[in-house]
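Take this structure, written in structure tokens, and hold onto it; I'll ask about it next.
Heads up, one of the protein chains got dropped from this complex, but the rest are sitting where they should.
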């Protein structure tokens, strides 16, 4: 059997939760809370975990929810998001009057990548009002500007360079960067907000490599907020293969136990940890495929799909509608945190 | 091992070529021609093949091409498409002055499903000019109207009902229906135009069940023109599993033959027929999975993916750009066939 | 002095209020009410007034407001609109379960004309749910479908023909037609909702002649709802000339009375009746121009502007934003009247 080149492909994910699914290390401190059916996970990635978790050190707050297309659910998610973002800013010693620049990454012409630009469209900007002579902006409003740098294929300009130059000119005290993320598990797509003080790093987003946008590089706090809106084709295939193995395993164990039969439908394979089956079972269910480890499977999928020559993504069919609602969550939450006068209950 | 419910899922495809990949029947007459790197396949589906090919009887002309994003390639594809459409109309005894209604199916707000509405936007309509009193439309222009019925979730109206009522009112001599299609193979997505005189049948498009739109129902010739713009998640997984089996098989046979090594990269697994491996090989490579037949694999994939609760589709990331170009191909070609005065070389 | 051809141009207005500004006839019964700063005017145009008011007989309810871009103001207007529409339906003996078809007229690609299509986008349609087998739609929801017929230049199809055919197929009990209107006074643009049971008549909207859409023609009640979103260039010039005459008159009378000087700024010339100045004053202020009557002035303006060869319209610069809000008012109000379960206080 030919060796698979492991260097070829590593599944992309921007989510620390995806990494935590794989890594089992009790020394990583994870704080998990439930607010109704919304889960908030707070992880501090320390220096020593950077390589294991493939995430830069910093605090990662993840909000998991089932749905934001319903008006009431959406308001609940906005409330939780707004509370967590507020605490994150407090934690970074950002004051109520510190000027903020909000940046939306991504391509506004490509629906799943338009989360950043769509969010920016509804950010309440005030910087121009603060600069009017003789104008006194009502208290309760912070000095805020907002910006979509566009994508390099359209502007020819490196996003990180553009942001650097903007910060030199505007001199904000901190920035918030909103971006569509990639997940390594389809079950998290459009159901997760991740925010972190570690910034944005190359390879984030839907496959556009951008240079780092972080406090280290820019000298001011960078809060990165994102929602996974796509998985790539390798992910969906790899996910499915894992679900099939679990399915085989589950069926074999339960099929002769009549009392369990009714339970079959309720099993949610997607919520289970992945690397838990023994090697012999895998081999039985999946033959040669079962002998490969996670990364080898990814590389194999990538290799057999590459002749199609397409950069494939997987999204829900209603992606236009969903992205609208997700961006509404982000802009409402950000506005209410940035401006004390903005009231969530409208 | 638990039985998989075979009735659950059958992979969706609107392409007769996808079916021909599976069915081997020498009595089906297929005419295949090459024009530069464009392939034209002409298949007559007779009564007796309707069930085997899961396609209604009629003539199916398929144009396969690699790219329409390049200006020159696009013009070549437009030319071939226009020639074939012209011949199809001649074949149906449609005259130069027969009034035509062009209908675009699909949801204009969802990019991959917007092929129909986008094409309609550029159809040269003239019916209102023909109806002006005292107005004599220049010869070389046919009486053409065009229409987007929208999707049922937005209008609440069954598309086929709407079209029926429109035909009663407008009384065209024939209709052309443009729609985004689903393919069962990712390699055909955005690389295939299918046109047929058999009309549109329930379940076509991206999973919206619509009632039949055909000569049988409407009483006038219906030419359906479509391009596959998505595959569903089940398809991409199923395709990949097949490619993996072939990959294993190929590697095993060739890996010890040094002279073949260089050729490995060039193998296009996607163009090969699917059901050709022997059962023992499949079992070896894929374990229990290898023992399942095509339909069982689909049902299994569908079953393990269903807890995600999402209606997933797979598209190229540049889908916005690609759909623009594909709709340009269709509208340019249709305009030049409908109106003799419209010149392709503009 | 050359005679001006009076047949050439008559200023377009779809508003009965515009006509009432000109016509002084005490026998026309007008009911006017104030709800906060919103004015509701209820006029019954009888047979004998059709020619005088240049409006077809029927009931015309007009809601005048200052602003719908503010969230609270908008909610007030929605409430009043919803109440009045509900009363109009009751008056026509339309029951809670009577099926409704909502139609949006106008060109969705041209912002000021997109009011109808934008409203339709947010109508809650249910007809497809009522038609699902075995499905029982929750009580409190009416059977509603919605539709944008598009404009004739794009479809080649006469709008009224299309609607007729749709009604034959769908068999609704009544229809609501939403359209952008033209006003003859710039002060009413985007500040007036007119609804009437008299339907839509040729020449309505932004200069697109459409055939009548009314109970007489269709056999079922037709409620037409519209907001003026533009005035034409002739209107703005003619309005301004009138304001100038009033300005001259006012200044002359008040300039020597120091106590009145401060009041000058507060005079709202736009709210005053037009034809009230004496002829000698007009002549003094405006020379030959002042000797012309209303219609002669319109024809003159039209004549001197025609060499520009443009079909000019006048809109506020923020028209995109304003149309979004106006369509939100209409869709929210219509939804809450059609479906008892839809609650205005969301």
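By written order: A, B and C. Residues from 1 in each chain.
Heads up, the rule we're going with is that contacts are C-beta pairs under 8 Å (C-beta built on N, C-alpha and C of every residue); 3 or more make two chains touch, one makes a residue touch a chain.
Note that the structure is a prediction, hence the values are computed from the model and not measured.
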Touch partners, limited to displayed chains, of the chain removed from view: A, C
Options C:170, C:189, C:220 or C:338, residue touching the unrepresented chain: C:189
Listed residues A:65, A:81 or A:147, member touching the removed chain: A:147
Selected residue (touches chain absent from view) among C:58, C:156, C:199 or C:290: C:290
Positions on chain A where the hidden chain makes contact: 121, 125-129, 131, 144-148, 150, 152-158, 161-162, 164-166, 168-170
Absent-chain interface as seen on chain C, which is shown: 1-2, 109-111, 113, 186-187, 189, 206-207, 233, 236-237, 240-241, 243-244, 246-248, 251-252, 255, 264, 267-270, 283-290, 300-301, 303-305, 307-308, 310-321
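As a working rule, only the chains that are shown with their structure count from here on.
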Chain centre separation (chain B, chain C; CA means) in Å: 45
Gap in Å, rounded to a whole number, between the CA centres of chain B and chain A: 34
Shared-contact residues (touching 2 or more other chains) in chain B: none
